[in-house]
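Before I ask anything, let me first share the structure, which is written out below as structure tokens.
The complex appears here minus one protein chain, its other protein chains still in place.
Chains here go by letter, A, B and C, matching the order in which they are written, and residues are numbered from 1 within each.
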Amino acid sequence: MSTRLASHGRLINRARALSFTFNGKVMSGFEGDSLAASLLANDQMLMGRSFKYHRPRGVLASGGEEPNALINLGVESGFEPNARATTTETFSGLTAASQNHFPSLEFDVGAINSKLSRFLPAGFYYKMFIHPRSFWKHIYEPIIRHSAGLGKAPKARDQDSYEHYYHHCEVMVVGGGIAGLQAAQSAAATGVRVLLVEQTAHWGGRAPVDGVTIDGLAAEDWVAQTLAELAACDNVVIRNRTQGSGVYDHGYALAYERIADHTPGDGRPRHRLWRVRCKQIVTATGAIERPLSFAGNDIPGVMLASAVRDYVVNFAVSPGDRTVVVTNNDDAYRTALCLLEAGLEVPLIVDARPEGGGALMEAVQASGIRVALGRGIAKVKGGKRVTGVQICAQAGEGSVLEEVACDVVAMSGGWSPVVHLWSHCGGKLIWDADQAMFRPDPDQPPLGADGAGFVKVAGLANGHLRSAPVLEDAAEQGRAVGRAAGGKVQKAAVPAAMDAEEVALSPVWLMPQGASYALRSKAWLDFQNDVKVSDVQLAAQEGFESVEHAKRYTTLGMATDQGKLSNINGLAILSKSLNAPIPDVGTTTFRPPYTPISMASLAGEARGELFQPVRKTPMHAWHDSHGADWEPVGGWRRPYAYLRGSETVAQAVEREVINTREKLGFLDASTLGKIIVKGPDAGKFLDMMYTNMMSNLQPGRCRYGLMCSENGFLSDDGVVARIDEQTWLCHTTSGGADRIHAHMEEWLQTEWWDWKVWVVNVTEQLAQVAVVGPNARKLLEKLGGMDVSAERLPFMAWADGTIAGIDCRAYRISFSGELSYEIAVPANQGLVFWEMLMEAGAEFGAMPYGTECLHILRAEKGFIMIGDETDGTVIPQDLGLSWAISKKKDDFLGKRAQQRSFMDNPDRWQLVGLETLDGSVLEDGAYAIAEGSNANGQGNTQGRVTSTYYSPTLGKGIAMGLVHNGPERMGEVIYFTKIGTNPVQAKIVSPVFYDPEGEKANV
Amino acid sequence: MSEREFQGYVTIRQHSDHSMFTLRASLASSKVKAALKTCLNVAVPKRGTYAQTGETLLAWMSPDELLIMVPKDAGGAAFAALEQALDGLHYLLADVSDARVRFTIEGGSAREVVAKLAPMDASAAQFGVGSFARSRFAQVAGAIFVEQEDRLSLICFRSVQDYVFALLCGAAKPGSEVRAQS
Amino acid sequence: MKRNSVFAVAREAMRQHSGWGRTWGNPEAKKAYDVVIIGAGGHGLATAYYLGKNFGITNVAVIEKGWLGGGNTGRNTTIIRSNYLQDPSAALYEKARSLYETMSQDLNYNVMFSPRGVMMLAQTHHEVRGYQRTAHANSLQGVKTEFISPARVKELCPIINIDGPRYSVLGALWQARGGSARHDAVAWGYARACTDMGMHILQKTEVTGITQSGGNVTGVDTSRGHIACKKLGMVVAGHASVVANMAGFQLPIESVPLQALVSEPIKPCMDVVVMANTVHGYMSQSDKGEMVIGGGTDAYNAYTQRGSFHHLEETVRALIETFPMVSRLKMLRHWGGIVDVTGDRSPILSKTPLGNTFINCGWGTGGFKAIPGSGWGFAELMAKGESPLTDQFGLDRFRAGRFIDESVAAGVAH
Partner (left out) sequence: MLILNCPYCGCYKDETELSAGGEAHLKRFGPGASDAEFEGYLFGRVNPKGVHFERWRCASGCGKWFHAARCTATLEVFGTYKAQTLKPPQAIKDAISAKRPGWTWRDFS
């Protein structure tokens, strides 16, 4: 059984016991524990079930590479699926539950898949479930989906907060082991700004566990001393619980800080995503121990040798009483020594190397432990827990030589440098045959903005397995990045590290080397996804020779650990199957993040109210408190209608239309874009921007203008007012202000940079109100201050003045067909002005109206709306707007485009009005049906509806649409689609439905 | 316009004590420089900075754009004087007082709060007192300048003032200090 | 080639699966073929397949620089739908969708086409009108779609937040027979079927030049030597301009990275594919349980298979707003592919200035769903010189100003 030891435990605080639950059972741990350590201390080796076969899974590792110990963590709004027990810090009140089983962790009916595993080899689903066709969707897929997935789907809404943080420095060092600390120190000594991050809560990495001494100090003490020195440097920022998660182009890196995962509810942000911009990066990310591939290597109790050591030394947890160590290298002997020292039993060390190891082996032998050389494990015995191992000759096919009882197998297949961050942005790898590992190729680094490498790798991650060269390498890389980032290198001694001599490992990719199919089909490569040696061999046999093909076919390395434990072993099996050297088979691409990071951290503060900025006019709050039914419009929110009492939206719209036509309505038009264009060449410039002539507009007058893209399509419209000889004010659509402003700047800066024109966007300086309806003038006259008579302010004129003491500019323009003034006042006075209008307008029947009323008013008059009549495929000529296209001008944006054969074409659909024969409202987006069908069997069309409304004014449906030869077909009845029923008949009419003579505005 | 304040681990405060004008003109023009000097008694700032005399500020927005800030009560007169002094030159002067909003971020960790929102390097070494920059603050554009080592001003558009205020308050929330955690 | 079936798997299970042969061949290149296709992605392999199946042209080589299916075919978010607005698009994508329905049986390879339904959320009135228009267009195009209510949206996808404070769900365009498929399997299934017809798939073979004579292509120079052909098809998503430049003509295309990401796997919680265009996010759940999420494209040209990180942030915050549960998930992996974006964002299936050479490119962010239809139409174009499926997608449209524009939400209302 696994249990807590009385000795050891450098990271735990025995004075602070913590209580937590696992699958409802109350357990206890200590402050400083990882959850995996706490669970083991409570004899909970079984922590999960595998993905495909639902086999029992125990913890395998002690860090972020853990594939098995994934749990449902927390409850309700604090729930998180797939939390790794090895990287979850135990806290008081923690609630954990195991995943992917039914009905329970101990008894999972899904484990039947394991019994059927011979029928479910790699890629079985590509070959099965083909017939009958409908069964995939209705039978097979639901079953597969049901058994897939790991953790539960979260349900309650996340209540935690998250944030981003931009950090600028010259050097970022990833990894707080001795290499990272040394690299940071060497880099900092050059005077540049350094950021050092460590993913765990602790500094020092493996060195304190492995008994390294540095400059005569125990590693632990050297780490504390170095850390204190770094903390005292002004130019160094150090950060634990912060993982270097990804390296991106131009010196951008992500660091994922888990601030409050271990202190939920303390009010701090849960995670902070650091967006680091630096010149140079050192990845001192260490290495990950490789499993060995032997039959039964997935049974709970089989663990990485280094993890066994970590649990004993760091957490005072014994994974089991009797541990068999199996290895191909010297390092695993440290585990045996450590267990021995903790008073635990090591009945046997199985070393696949015929010659065995060096000093560490001798030390082990000296303490009386038996070492079996040239041996391997034929098979592990046990179900939900290891009960023993069968020993065989490594060179053979698996004949059992002896059986040894044990409850833990500590395995070590050598070490793989963590090269992920090096590779994220294009760094290449070389195969180091002596050490059987891929390590970074210093000649092919990721390239930065200047074309030079910007990432260096230090220590274990760079392929240095012994601590002395680790520190030397780290110091050298630290100095190099400091220099490259603009620092000055000082001479400094490199701390001298001491550890045991080691002899070379011997690569072992399969144990025993001639293992039978029966053994190979029980030798796991990917523990979570259930990929075995036999699966990779089958993939190779079936032609999946590229490592990417093999990976995708078998799902090797695609689990939540992203192949940290399985990739190299799988690659070696593939290369053997293909009879090709490992480097020729290649590696898969490493993709960020290094380990999974929370989605919430990506969103940062942008959630809820801060999801996106809402632009608000000066009158926004008034609308909100007066029943506004909001509509998002280009970043703004505008009232769609103002609801009174128990009105429906449709009723409110109808009321607003009738009131505006009969009495008086106000529209908050502040969102309309307003751009000042000024200069000696401003007229010439606007003549290029607009299809109409703007240079000949007289000061004091307004003109409706159209803007097209250079590709000919109508892109914006609005009223242009000429202010003085050199100044124009251009109105744009609500969504268009920033876009049109940028469009003007673009042409001025990049094409006509010698033209003397200045442009300023003053949209937000002004609040604008449309005062609309038969009583509009009466109201303004009542308020007083300026002459708004037909004589002094005729249609399409503007004037500056004051109304009720507020400075304003009044435009006599109409988008409704009514007598109408648009009045602009300084934004800070917008609300006051609006409230004054409301109050003074009461006697004239004033009501505010929203965007839908605006739409109906303009549609009744046949005015086009950008975004309705236009959709990016419509040119002004389609909309009967040829009158707004100057024939006098040689050039304007879009003119040449409109001369192309498909645009200068009488067959284009043209704008008309449409009325159903029965007075009903045509459906939005309906198409006009034509005879027959096209070569692809699609029904032919001859037009479409662009705007359609119920007109409260006319008491019937009205619509505008584009119809083939429409203007020549007045009175003709054509058919429009209606969803789910028969087509509707509609008559082609003039698009001006109301007051065709324009009498109402002409007063 | 409401004057808001939030006391977090730095203090966020909204101000409306200045009129603001946008001037588009060639800042290299000696006539433009002279007009500004005459009217406002402030020199044209170098790029990346602002210049100040008393309560009047000129900030470098681009090679041909200045942001002019003058005390509110002097705004009308200054605008008229500038119009007169620039007359005959190629320029565009626009009142943007109502279009913009200024917040101050005060406290020893003011730069840290900025760093939660803007991708620019706002460290003291790179962005000292007297610096002025335009950048992106979360999802909106803004301008920022350093008045004192522990007091930064942020200017944004009026329509997004609620958003920016909420952003700043969130970033300044006690408990979310970056440097305090280790 | 061995037929795949449950019986075959059971038989093989009894003999340690020793009887499975290669899925596709690894042949020596011949000196000449009737047709050479550059690019063994989904589109290239589908073209080869339909050249053989529909026109009996089997003396075909498909040349691939890397490994087959390793480009965008193996990097996309596997959404299949045909609810397009414009007639030419709807015809092409619906042809593709209908071929996906029977692809597993046609190829005797389970591509796991799962018509679980695709919905495109309408979150503004403008979007409602846009999708209603599409529904009307689809009703004449033979594409089965409907505009559904918010309540129905919630019923089909319970994890959606339909009352978002910013953008409520006002409805959705729903295509019940849209869905997804296993992307790798599509390439593998076609490759297997092409091999079965005697075609050659030449992997790890880079085209380095294109040889011409009298306005026609005579063959391609490759890392395996010169290979002659009577007709050439260029089907290289991402690198279309590079290959066209080799042949001496320019395309109306820009190549940009497109990104995607997946979460860690969780138990099934979402049976449909959801696209939310207002906030720019789309998501589905794979059979493995991962939430598969599409990101945005970079605005600048690049041939790196990785994009700028901020797009992921934008995508994820949009998804959290739409699906609050996403907040507590973790991102497992993100990656990028290179997509060709044309001047009107619709693909190019076209003749070229070279008489016997054809080009298939410009699929932008939506190529996977088109694979079988594209292969069908492009094979017809290559075999007969014309095809009703492709005739609107020619290069000539850019000169005439005859665009196929699917992004109709161009303007914003007053």
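Criterion: a contact is a pair of C-beta atoms (placed from the backbone, for glycine too) under 8 Å apart; a residue touches a chain by one contact, two chains touch by 3 or more.
Because the structure is a prediction, the values reported are computed rather than measured.
Undergrad: Considering the full assembly, with which of the depicted chains is the omitted chain in contact?
TA: A, B, C
Undergrad: Pick out which of B:H18, B:H90 or B:R134 touches the chain that's been left out of the picture.
TA: Missing-chain contact among the listed residues: B:R134.
Undergrad: Which of A:Y53, A:W222, A:Y248 or A:W909 sits in contact with the chain that's absent?
TA: In the full complex, the listed residue that touches the missing chain is A:Y248.
Undergrad: Just to verify: which one of C:L251, C:L329, C:I371 or C:I404 makes contact with the chain not shown?
TA: Within the whole complex, the residue contacting the unshown chain is C:L251.
Undergrad: Of B:Q7, B:N41 or B:S62, which residue touches the hidden chain?
TA: B:S62
Undergrad: List the residues of chain B that touch the chain left out of this view.
TA: Residue positions of chain B that touch the missing chain: 47-48, 61-63, 65, 119-120, 133-136, 141.
Undergrad: Using the document's contact rule, name the residues of chain A that touch the chain not shown here.
TA: 248-252, 277, 426, 447-451, 710-711, 742, 745-746, 749-751, 753, 890-891, 895-897, 899-901
Undergrad: For chain C, which residues reach the chain that was dropped from this view?
TA: Residues touching the hidden chain, for chain C, are 239, 241-242, 245, 250-255, 298-304, 308-310, 343, 398-399.
As a convention for this text, only the chains that are shown with their structure count from here on.
Undergrad: Does A-B or A-C have the larger number of C-beta pairs in contact?
TA: A-C
Undergrad: Calculate how many whole Å lie between the centre of chain B and the centre of chain C, each centre taken as the average of the chain's C-alpha atoms.
TA: 49
Undergrad: Quick one: report the Å distance separating chain A from chain C, using the average Cα coordinate of each chain.
TA: 22
Undergrad: Using the touch definition from the top, which residues of chain C touch two or more other chains?
TA: Where chain C is concerned, no single residue meets two or more other chains.
Undergrad: Mind pulling up the chain C residues that touch chain A in the complex?
TA: Contacts found on chain C: 4-6, 8-10, 12-13, 16-18, 20-26, 66-67, 69-70, 74, 87-88, 90-91, 95, 101-102, 104-105, 108-116, 123-126, 128-137, 139-142, 146-147, 159, 165-167, 182, 184-185, 188-189, 203, 263-269, 278-279, 287-289, 304-306, 308-309, 312-313, 316-317, 319-321, 324-335, 388-389, 391, 397, 399-403, 405, 407-414.
Undergrad: Under the definition above, what is the set of chain A residues touching chain C in their complex?
TA: Residue list for chain A touching chain C: 51, 79-82, 118-119, 121, 124-131, 133, 136-137, 141, 144-146, 148-155, 157-158, 246, 248-249, 252, 254, 275, 424-426, 517, 521, 534, 538, 541-546, 548-549, 552-553, 555, 560, 562, 589, 591-593, 596-600, 602-604, 606-609, 611-612, 614, 631-634, 640, 672, 711-713, 715-716, 733-736, 815, 851, 854-855, 858, 865-868, 870-873, 897, 900-903, 923-927, 929, 934-941, 944, 977, 979.
Undergrad: Provide the residue numbers of chain B that touch chain A in the complex, in ascending order.
TA: It comes out as residues 1, 22, 24-25, 64, 90-92, 94-100, 115-121, 123, 125-126, 138-140, 157-164, 166-167, 170-171, 173-176, 178, 181-182.
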